[in-house]
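Here it is: the structure, laid out below.
For this depiction, one protein chain was excluded, whereas all remaining protein chains were kept in their positions.
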Amino acid sequence: MKALVTGFDPFGGEVVNPSLEAVRRLPARIGELIVVTQRLPAAFAASLPELYAAIEREDPDIVLCTGEAGSRTELSPERVAINVQDARIPDNEGAQPVDVKVAEDGPAAYFTTLPIKAAVLAMRQAGLPVAVSNSAGTFVCNHVFYGLMHYAATRKARFRGGFMHVPYLPEQAANHPKAPSMAVETIARGIEILLAVAAERSTDLVVAEGAVS
Amino acid sequence: MKALVTGFDPFGGEVVNPSLEAVRRLPARIGELIVVTQRLPAAFAASLPELYAAIEREDPDIVLCTGEAGSRTELSPERVAINVQDARIPDNEGAQPVDVKVAEDGPAAYFTTLPIKAAVLAMRQAGLPVAVSNSAGTFVCNHVFYGLMHYAATRKARFRGGFMHVPYLPEQAANHPKAPSMAVETIARGIEILLAVAAERSTDLVVAEGAVS
Amino acid sequence: MKALVTGFDPFGGEVVNPSLEAVRRLPARIGELIVVTQRLPAAFAASLPELYAAIEREDPDIVLCTGEAGSRTELSPERVAINVQDARIPDNEGAQPVDVKVAEDGPAAYFTTLPIKAAVLAMRQAGLPVAVSNSAGTFVCNHVFYGLMHYAATRKARFRGGFMHVPYLPEQAANHPKAPSMAVETIARGIEILLAVAAERSTDLVVAEGAVS
Partner (left out) sequence: MKALVTGFDPFGGEVVNPSLEAVRRLPARIGELIVVTQRLPAAFAASLPELYAAIEREDPDIVLCTGEAGSRTELSPERVAINVQDARIPDNEGAQPVDVKVAEDGPAAYFTTLPIKAAVLAMRQAGLPVAVSNSAGTFVCNHVFYGLMHYAATRKARFRGGFMHVPYLPEQAANHPKAPSMAVETIARGIEILLAVAAERSTDLVVAEGAVS
């Protein structure tokens, strides 16, 4: 089995992106699972073509995209991608789409097809701060997540796919008073566990990890 | 024009629900808009039948459901409802569905059809803390919001619909250390402004109010 | 008995100060307690002379100074004032003292002489979000609190004194994403309760309201 894992370029004034730094530290194999990685531009227009090219080149069984979530304390496997672009800040190419669909003909949302509940339990068991998230935002992260799942649905691709948001690195939080952070090794370990769980099982556990509001 | 506005019963150990307290303080008219209100049970099974009965009885032009979001600082008009029930705690009838759909045959999500961006600008202009939210959670609030929009879509109902989460009341926060809160009068004022904006305009403004993550 | 209550001018780019707005709404009497109020400039040099002049003019039994704490969710009666000025931003006269003492010959700190534990219990009983705070910061609020208690100690003044921080008003939080806030009426009610408790009792209750860290 093969997993394709992506991380983003720095954006929003940052000089690093924790997702890319963590992805770069992944091993080439996790047990039997081959791991290949891909850097994605933090831009609406350029991100999906690069993701799709990597998918076509690698023909993966699992695709996990990762991105930065600066205000979060926890690793955040995402449950759902929504069909909207609503950019509070310009992306790395200067684009700032507002209330535009990711895919004109796409459904309102896609749910992840990775076993995120099982992965959350395994990560928590391993001592990692983690929680299922019910919103990937409305910027490039959600755009890539939606675009990934739309590709899977419309091309009848065989891979299972998902997205995980990760906190700032300590070196980023050093410049943002009160911002939480997580060491790159901790983030990378979380990604590895999620991948290992996804390689082991195709269906998810049914355990409560919802949000009251 | 007529608006139907709902609030929930207390749940989760609380003795009041800020949504219901605020809805009870709404005037019977806002300009030309007639306002009718309905209490909903905080329970998966019982909530939608009561909502649907009220819709059929009142035949409203606008339906706004409101609910409690204990950790929020702001009034939170919701952008999207998702087709999932994932209850971290039991509802008021003891049910705790996990990873069950709201509507077996429904789409993954519905977007609000109320002009929430225009309403956010008007509320902020009026000095209210407010932000568009991209997740209504996975408990009874999201369930009711999804069920509302599913009814509108499948019955080809003429109303426009949406949901707003509201913070704890001060008397609730008094028992939850560090919890933010909002006075019932402030919440009620926010609901009034949202209703007035929805009565005035059917299409929304295109202004950036998105979330990076 | 007579209480002198102060609030500050707006500072730090704000156009209102919740402490001053709340103090302006206080009644002239609370039971037998006469209430007089005083506006203080948000400036190190100018604040204490105005406070001391008001004390000498009014000869109060109780002095309560109040100030804005923008990130707090709760009314925060302060336990202790420390002998330091360390200004992160310039005050309203452009001064920005760093690591300078409030009183060259003063002790490291003063504890409040108001019954803040009893007041916290009474406010909580009345449904107000409230907690004892163990730091009034290092800006003009702490400066005034320290200066108040230093005056009491060195002049052997008969009044009992203290300080309470209060959250932003909603109209301020409207311009600060995610910032908590509190209605001016709620803040004013908290001040009234604190004053009433201070008028009733000179010694405090011994109940745990400490902070682990």
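Going in written order, the chains are labelled A, B and C, and every chain counts its residues from 1.
Going forward, a contact is a pair of C-beta atoms (placed from the backbone, for glycine too) under 8 Å apart; a residue touches a chain by one contact, two chains touch by 3 or more.
Being a predicted model, the structure only gives us computed values, none of them experimental.
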Which displayed chains the unshown chain touches: A, C
Listed residues A:Met1, A:Val100 or A:Ala173, member touching the removed chain: A:Ala173
Option touching the unshown chain, where C:Ala109, C:Ala126 or C:Ala196 are the choices: C:Ala109
Sole residue of C:Arg24, C:Arg57 or C:Arg88 that reaches the chain not shown, by the stated touch rule: C:Arg88
Contact with the hidden chain (one of C:Val80, C:Leu128 or C:Ala152): C:Val80
Residue ranges of chain A at the interface with the undisplayed chain: 73-74, 123-124, 127-131, 169-171, 173-175, 177-183, 185-186
Residues in chain C touching the chain absent from view: 12, 67-72, 79-80, 82, 84-89, 96, 98-99, 107-111, 117, 134-139, 141, 165, 204, 206-213
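In this text, only the chains that are shown with their structure count from here on.
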Arrangement of touching chains [line / ring / star / complete / other]: line
Gap in Å, rounded to a whole number, between the CA centres of chain B and chain A: 29
Multi-chain contact residues (two or more partners), chain C: none
